[in-house]
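Some chains have been omitted; the remaining ones sit where they do in the full complex.
Order as written gives the chain letters A, B and C; numbering starts at 1 within each chain.
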Amino acid sequence: MRIKVVNPNTTASMTAKIGECARAVSGPGVTVDAVNPPSGPVSIESHYDEVMCAPGVVQEVLTGEVEGYDGYVIACFGDPGLLAAREVASGPVVGIAEAAMRTAGYLGRSFSVVTTLERTIGHTRELTTSYGVAGQCAGVHACEIPVVELETDPLARATVLAACESALQQDGSDVLVLGCAGMADLAAHVSGQLGVPVVDGVVAATLQVEALVRMGLRTSTRGEFATPPIKDRIGV
Amino acid sequence: MRIKVVNPNTTASMTAKIGECARAVSGPGVTVDAVNPPSGPVSIESHYDEVMCAPGVVQEVLTGEVEGYDGYVIACFGDPGLLAAREVASGPVVGIAEAAMRTAGYLGRSFSVVTTLERTIGHTRELTTSYGVAGQCAGVHACEIPVVELETDPLARATVLAACESALQQDGSDVLVLGCAGMADLAAHVSGQLGVPVVDGVVAATLQVEALVRMGLRTSTRGEFATPPIKDRIGV
Amino acid sequence: MRIKVVNPNTTASMTAKIGECARAVSGPGVTVDAVNPPSGPVSIESHYDEVMCAPGVVQEVLTGEVEGYDGYVIACFGDPGLLAAREVASGPVVGIAEAAMRTAGYLGRSFSVVTTLERTIGHTRELTTSYGVAGQCAGVHACEIPVVELETDPLARATVLAACESALQQDGSDVLVLGCAGMADLAAHVSGQLGVPVVDGVVAATLQVEALVRMGLRTSTRGEFATPPIKDRIGV
């Protein structure tokens, strides 16, 4: 089984880290390749970034179809391009936000999300409604570290941990969800320090794709997610 | 006052029609210009189309800022790129789906949407949740005419009318909402035939932008919709 | 076009102020007349007041039909008598609470309401549910100034501003909504001080009526809002 993990931003070091995290949990016989689009924003921190990165994500999935992948992960917590990717992929496509937040549902009554910048909280809240987890999401909190500085800021690890601790106390929640693919390597550390389950969406989504492929399940082609109608696309 | 109406698809004849409809209702002293991006899909009928057209929509708004527009309409019933456009515009931005559905709220208890293809119903329903009108939306119905054929199919007018009549009966609703910018010229006809208010989003959104500008209101820059952070965008 | 703005309370000085605010934004060729019922409570601050003022509001609309008005505004944040007025008016009727709160939806993710007395918060919250904006309303806050003292209390302006600032901080919202027609003249001041959009329902509702009339739209007569059945009304 071959899974393609698409990092929607163009920061190669983050793509590498995401690939490592995904491979660390995937089962025997599963190949995980992590890629990012050749062009686009270096991080996704606004609606503008979401719009600009989504065509690249979908293109990576279209390419993946030629390459023969069995399923796809979209590795950005805004799940950009997810529904479009489902229309064009022949295997399952899972976003890390949906995977992380649904996984949290198996582990307790409620979860808190800790994400990067405060300006992304509105979009995350909208996703909780789309995915049906709004009632389980006790809070969304920003640590105010920009995505790319998660890798460079020497205090990032401590700042994320502090934001997680504060979120737990403020929300009285059972579970933490890390709200950025760039935090994928922090889950074990935070869980060890705070004594609660901490869900990273990269590994949750990768295992979810693996499970769907094993069950022979893919996106329904019955209506909304059927292959899009062929049409002229001027100038594209 | 100058309002820029952006048709997210690249069908120029539809752009022209949208402009005419908007100008027919705008007040004295208001200039309305209708445009479409130079490249992109000729119609928006899938999540894939939404993703592919959105960068062009945002680019038109960015250009509009240089051109000195006071506000913007996004003239496709999926409201593609709306939130991103709000981040980059200095004046208000209104989508035709939100304007049509909120306008319907002033006219009765419930409304029915009649749109083009069935595959777009899911996205419309998601918008009703985002805009808080899910409880007022009694149904979303497809007439199964592709967007571009609204202008070429000689039976389009009759087919849309029949779908509207059927929607009213099935839903027991008070108001009709036309679910495609390409239907903007049909509102008066359908209303005359069926005896209920029929809301077209193109005119509703244009008048909403005019009203917001007159009140001196624009998108809040306090958090989520502040100007996006400047960053490297590889290959863009 | 002639719009009748009905102030549901009997305080003439407030009626005058409301009329000025409405006229300041209405378009060329639009006549705005502000009136109040000849009898009833001097302010609306309880369910009892709502019940006692509503017949007067509806009577003003019935009179307006004879006078030939094209549309109506109900200028009290509880929107008293709104649905009944829609049954008897031949043009559109818009309440200032619904107009203000729906307008806020075009300007950000969430809004906070600042109103007069704490005892009215429950009614406002119920309206947010009726209008579908409960998910966007981040909070309702009282400044504890009775309605009639908004005009006489020399500290009113400062107290409302302080309540607005506190609401923004507490709720983390994007937009402010002024929860009383008697605050109609404070919107620009508060917006200037706090740097966020501030929506006053009087102007929002007036422009909404103007837009509906221009679009040829009025309340549906298909069911719930058809003219009420003629019947004996003993002793009335």
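Keep in mind that, in the parts below, contacts are C-beta pairs under 8 Å (C-beta built on N, C-alpha and C of every residue); 3 or more make two chains touch, one makes a residue touch a chain.
Fair warning: this is a prediction, and the values are worked out from it, not measured in the lab.
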Subunit number of the complete homomer, 3 shown here: 6
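Here, only the chains that are shown with their structure count from here on.
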Fraction-based call for chain B against chain A, same above half, different below: same
Chain whose Cα centroid lies nearest the overall Cα centroid: B
For chain A placed onto chain C, the superposition rotation in degrees, Cα atoms, nearest 5: 120
Chain centre separation (chain A, chain B; CA means) in Å: 30
Euclidean distance of C-alpha centroids - chain A vs chain C, Å: 44
Where chain C touches two or more other chains at once, by residue number: 109, 135
Chain B - residues contacting chain C, complex: 25, 27-29, 92, 94, 98, 102-103, 105-109, 131-136, 168, 172-175, 188, 191, 195-197, 199, 203-204, 207-208, 210-212, 214-225
Interface residues, chain A side, partner chain B - complex: 10, 38-43, 45-52, 54-55, 58, 81, 83-84, 86-88, 118-123, 126, 129-130, 146, 148, 223-226, 228-229, 231-236
